[in-house]
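Complex shown without one protein chain; remaining protein chains in place.
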Amino acid sequence: MPTMNIIEAVRDALRIEMRRDQRVVVLGEDVGKFGGVFRATSGLYDEFGADRVIDTPLAEAGIIGTAIGMALYGMRPVPEIQFGDFIFPAFDQIVNELAKFRYRSGGQYPCPVVIRTPVGGGIRGGHYHSQSPEALFIHTPGLKVVAPSNPYDAKGLLLACMRQNDPVLFMEPKRIYRASRGEVPEGEYTLEIGKAAVVREGTHCTLLAYSGMVSIAEEAAKKGEAEGVSIEVVDLRTLMPYDIDTILASVKKTGRCVVVHEAPRTCGFGAELIAAIQERAMDHLEAPILRVTGFDTPFPYTLEHEYLPNADRVLGTVRQTLEW
Amino acid sequence: MPTMNIIEAVRDALRIEMRRDQRVVVLGEDVGKFGGVFRATSGLYDEFGADRVIDTPLAEAGIIGTAIGMALYGMRPVPEIQFGDFIFPAFDQIVNELAKFRYRSGGQYPCPVVIRTPVGGGIRGGHYHSQSPEALFIHTPGLKVVAPSNPYDAKGLLLACMRQNDPVLFMEPKRIYRASRGEVPEGEYTLEIGKAAVVREGTHCTLLAYSGMVSIAEEAAKKGEAEGVSIEVVDLRTLMPYDIDTILASVKKTGRCVVVHEAPRTCGFGAELIAAIQERAMDHLEAPILRVTGFDTPFPYTLEHEYLPNADRVLGTVRQTLEW
Amino acid sequence: MVAVQMQDDLRRVLDDEGKLLQGVKVPQLSEDTLGQIFDVMLMVRVMDDRMMRLQRQGRLGFYMKAIGEEASHFAVAPLRPTDWVFPSYREQGAWFWRGYTVTNFINQLFGNELDPVKGRQMPVHHTARDLNLVSISSPVGTQIPQAVGAAHAAKIMGKDDVAMTFFGEGTSSTGEFHVAMNFAGVYKAPVVFVCRNNGWAISVAANRQTAAKTFASKAVGYGMPGIRVDGNDVLAMIQVSTEAIDRARGGDGPTLIEALTYRVQGHSSSDDPSVYRDPHEPDAWEKRDPLNRFRTYLKHIGLWSEELEAGITERHNQAISDALAAADKLGPPPIESMFEEVYEEMPWHIAEQRDWLLRQARTKSPHAH
Partner (left out) sequence: MVAVQMQDDLRRVLDDEGKLLQGVKVPQLSEDTLGQIFDVMLMVRVMDDRMMRLQRQGRLGFYMKAIGEEASHFAVAPLRPTDWVFPSYREQGAWFWRGYTVTNFINQLFGNELDPVKGRQMPVHHTARDLNLVSISSPVGTQIPQAVGAAHAAKIMGKDDVAMTFFGEGTSSTGEFHVAMNFAGVYKAPVVFVCRNNGWAISVAANRQTAAKTFASKAVGYGMPGIRVDGNDVLAMIQVSTEAIDRARGGDGPTLIEALTYRVQGHSSSDDPSVYRDPHEPDAWEKRDPLNRFRTYLKHIGLWSEELEAGITERHNQAISDALAAADKLGPPPIESMFEEVYEEMPWHIAEQRDWLLRQARTKSPHAH
């Protein structure tokens, strides 16, 4: 099996689907000849031409607005937003339009647009190249939100997204775009949207993580193991709809839970997970569910390593639940 | 003391502050001669003229973008977004700009803009005249979010907002704009931002509510009383920063809690309240904290009365925590 | 300085008295087509009138009239059925022209169990996929880039479909207008932009919406032609629209049409224009009423009679009465429908919420009638 990093896995998924399905087009700023600032679409312009790998003018609202029109007409656009931080000029098109088309038209107009965008910190990009805005979209009925943590999942999930009929926000962990390498099957395969993966089994505490935080959670689990703490790590993979069954099964088994995400804490996705778990599994909980998250400040530049959750903090927080 | 409804209270606060402080201007669509589609600025144009009561072209990004520039220059703009549902074209200006100016400039540029906008359902407005987007803004570091439920609070909080130096999203419950009437002192007074109010004492369960849901919570409490259930109702009033002390004191007293909001459930503000409470008061909780909220669907038209939380559902959910 | 000279001539075909002007291009329309246009124009007038009365009686939640602007709707007349329309909320005529039924129209207004959009949107927010009439949205301007996307998609897929989108002059101030026009220019997308300049955006007059001399002149910034047309002259509308559609279909790219018209009445059933505009302002426009002008024209060419019009009006009134009577017997959409079609398949959490709601006691809508 070939080894790929996340960028290569994403590109592979795009290429496979564009070959298979004429309706798939990618569009965005610099995605054409340049192949995207992270090179995710590199080579596609040469293979598929300017009609299917479309450089757009600099306007995110235009990228998503036109992608919606293309999808309504019958295509399967896969727009790229260059950084998750620049998605907000398109916010109205995404939350008021894209997410609502099927519903508000009485089911007449599905709108299968898959928005790809790199998210998260760790590349010294400061506030405007580091944000993790997933909670805003999870709170938006009508959108699916997918957040893979490794190349294998990225490819399988992206292929799955392009083959279903709902709008998706596909968030790619830019920090590990190249650092995360792994075996990725050639050719087609899809992973089921809405399914989490238990990436490490354990008995003392459950760690819920996704995107760039899964490797941090795994690191914490490894450290924990050395110190006799047995941690189960669940990679959520899909955030909307999230996999309540896998989550509950794990928490019921361990009785303890810590959620890890990069986004600011308050009203982050961690809050929802905690609320949902305690509603359903209160009597299994041996301790409060705690969070290790980004702080409720804008994402800083110089101190980003202080801002970002790390394995020590995660393990320390797990210990806190154990000692409760 | 005069009696006012919420619209009148808001208008009174604006008028008082515009008389007192030359730097205060209001701007927005139809706020001028027309006085706003809900008439909140009615009469201000005649008193303060076109320079301070500014009809804008139809562009929310322009309204907020120019308001930011005015605030940087030294004014105190109070823009109106005609409906909370139309705030999204300005989302980038609000979350990436307004909320971040003080921080990203190293404290050099505070940006005191108070955005007023009517939110919530109950006026048969369908999806695009009914949304409750508070969670998106609570999740945005740098913004304050204020959500009064009655005329007295509306006036006192709006005056307080216009006299402090952080950006605020001031959400007005349009459903009870006119229905909620009460005594409101003439002239100046301010209420502290960040302070909740226990609007009804009780011992069995705490209801946390805000904006248009406070009256529903009170109705449920009244019904409960008749049936021997003693419910404490907390009106949060400020959602960011929210009043953790008052909340915890109440929950520790009652041991049970239900959160009520109109917004969709998943990743709504209720999730954060639950997460924060269970982190800090797990050992006082006799039951899981439950939510009565809008559903995770777009806000519907015909069935809005089915969509919106009502007193029976709230009381039923309180009972569920009692029977747990 | 970029000096710009505008030929600000308004394209017209009929004069204010409904007579054909000399030396102008006239659309080639059969007698049948002329009759159909009149029929649909009357339908809009009758429908608006009836619905507003219902609204005033408290039987309908909300309505938006198009009185005085009906001619502008006929920009769609030269389209093929396979072409696409991305409307705003004030183009009833475009819907009826393309075959939207009175029954669907009225069921949508009531949001009842036969409403094509299942009671999910407020009145006047129609959708008709079978007619390539895309779902209306309240936030203004959002449809404009969507129309460009559909047009561009047609081009990429090698089809010769055209997309047309409507919006008010106030909506030209939105960011969406700009990004859409700009994309369309760059891609030479086969799209026609119809800006209904009816003078008002709720309470804001058109001259407070932009400092540009005309809305058509905005086309300059996007490298496309801008055409200004008398929007109360249905033949002129059809003529310029034909030209724009031909350009688009022929691969010559987009066109901006500014249709100069007037919002004779309030913005919507919730509005009272007397608060913000001179109550006599509409007077000047009454004599330029598009229906009158077209009627006079038909009379001149022998295609109109009082009986003819009475017959059509009667037929429309009857159709409306029938639809209302049928609607009266209908209930709201089933509660379950509120949870459906958020996604193609219902995810667990929505199913859970649906099941919970179905277990609750039913309450009566305060608005049911």
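Read from first to last, the chains carry the letters A, B and C; within each, the first residue is number 1.
Going forward, a residue touches a chain if its C-beta (ideal position, glycine included) is under 8 Å from a C-beta of that chain, and two chains touch if they have at least 3 such contacts.
In this text, all values refer to a predicted model and were calculated from it rather than measured experimentally.
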Taking the entire complex into account, which one of C:Arg90, C:His126, C:His152 or C:Lys218 touches the absent chain?
C:Lys218
One chain is left out of this view; which of C:Gly226, C:Pro290 or C:Pro333 touches it in the full complex?
C:Gly226
The one residue from A:Ile16, A:Ala40, A:Ala59 or A:Ile216 touching the chain left out of view is A:Ala59
Which of B:Asn96, B:Ser180 or B:Gln278 touches the missing chain? It is B:Asn96
Contact partner of the left-out chain, one of A:Gln108, A:Ser180, A:Ser250 or A:Thr266:
A:Thr266
Kindly note down the residues of subunit A that lie in touch with the hidden chain.
29-30, 32-35, 37, 55, 57-59, 61-62, 85-86, 88-89, 124-129, 265-266, 295-298, 300-307, 310, 312-313, 316
Which parts of subunit C face the unshown chain closely enough to count as touching?
1-8, 173-179, 182, 185-186, 188, 208-214, 216-228, 253
Where does subunit B touch the missing chain, residue by residue?
22-23, 25, 51-52, 56-57, 59, 61-62, 64-75, 77, 89, 92-93, 96-97, 100-110, 141-142, 144, 164-166, 194, 240-241, 244
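We adopt the following convention: only the chains that are shown with their structure count from here on.
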Can you tell me which chain lies farthest from subunit B, using the average of the Cα atoms as each chain's centre?
C
Just the number, please: Cα centre separation of subunit A and subunit B in whole Å.
31
With centres defined as the mean C-alpha position, give me the subunit A-subunit C separation in Å.
40
Take the average of all CA coordinates in subunit B, do the same for subunit C, and state the distance between these two points in whole angstrom.
35
Would you give the residues of subunit B that are in contact with at least 2 other chains, written as numbers and ranges?
61, 85, 88-89, 127-128, 266, 295-298
On subunit C, where are the residues touching two or more other chains?
115, 120-121, 125, 137, 139, 175-176, 342, 349
